[in-house]
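A protein chain is absent from this complex, but the other protein chains hold their places.
For chain A:
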Amino acid sequence: MTEVVKVHGLQKKFGKFQALKDVTFTVEPGEVVGFIGPNGAGKSTTIRTLLGIIKRDAGNVEIFGKDVWKDSLDIHKRISYVPGDVSLWGSLTGGEIIDLFLKLHGGGDKQKRDYLIKRFELDPKKKAKGYSKGNRQKVGLIAALSVDSDLYIFDEPTSGLDPLMEAIFQEEVEKIKESGKSILLSSHILSEVERLADKVVIIRQGEIVETGTLDDLRHLARSTVTLETEGDVAEMNKVNGVFDFKQTDNQATFSADNQYLNEILMEASKLGVKKFESVPPTLEDLFMRHYEG
């Protein structure tokens, strides 16, 4: 089977501002992809291009093997989408809006709708102008999760939800994942996608800077090493793969690139190791590294 989403060399300009420079990634069938990047990196712009809301300047973007701009309607029959900022008509109730979305999408499941309204503890009789941010988000999520689609696109779906509701959302997405659907989940927080994602795509300033499974990415990250030697520990600063070197007396702390671990150990042993501690990398460090750039 071919990729569900295929983005290749996507570019988009708004006036003079190059919002997307080079975006390339795929979503395979049955895969959950975490789409991560800081605010303003181009996540929502990419997603809007995928939905045919805006038109790309260059590149190849396909969903289900169809062009996202020309065949947007065919594609839309088989996808569900929740924007990051769900904005609703103040004069309609949550229940009315959910019904409207189901109808306009086609093929909504009324039972699932009622089940989700109960699960997310939404009051469907309230006018939308009285909803908080989290409640508006629930309306969008319930509408998207109540329809049967092949691809689900969530743009920062849990912003404004309390931790309990966030957990319920994760559970519901897990159910969809188990039934073999593809999911694109964008977020600026790693922990939001860590539990669900098979693959992570990191975007920064309109470019994809990292793609891979979580394990792959962990491997790429650096360990933090604390080293005490008999000889002059300052020698270590010259070794390949040593970064952020800090020294106090004969003890040094640095981050070590996992690729150069062997070389680092060999050099350290020449100096006579008295103490060696290594803290494995956290993904958070990796992301911070990309965010700070």
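Here is the rule we go by: contacts are C-beta pairs under 8 Å (C-beta built on N, C-alpha and C of every residue); 3 or more make two chains touch, one makes a residue touch a chain; residues count from 1.
One rule holds for everything that comes next: contacts and distances are computed from a predicted model.
Selecting from "ABC-2 type transport system permease protein", "Zinc protease", "YdbS-like PH domain-containing protein" or "Acetolactate synthase small subunit", the unshown chain of this assembly corresponds to "ABC-2 type transport system permease protein" (UniProt protein name).
From the set A:G34, A:G52 or A:G160, the residue in touch with the chain omitted from the display is A:G52, counting the whole complex. In the complete complex, the residue from A:V23, A:I36, A:V61 or A:V82 that touches the missing chain is A:V82. By the touch criterion stated above, the residues of chain A touching the omitted chain are 48, 51-55, 73, 76-77, 79-83, 85-93, 95-97, 99-101, 103-106, 124-127, 129-130, 140, 143-144, 153.
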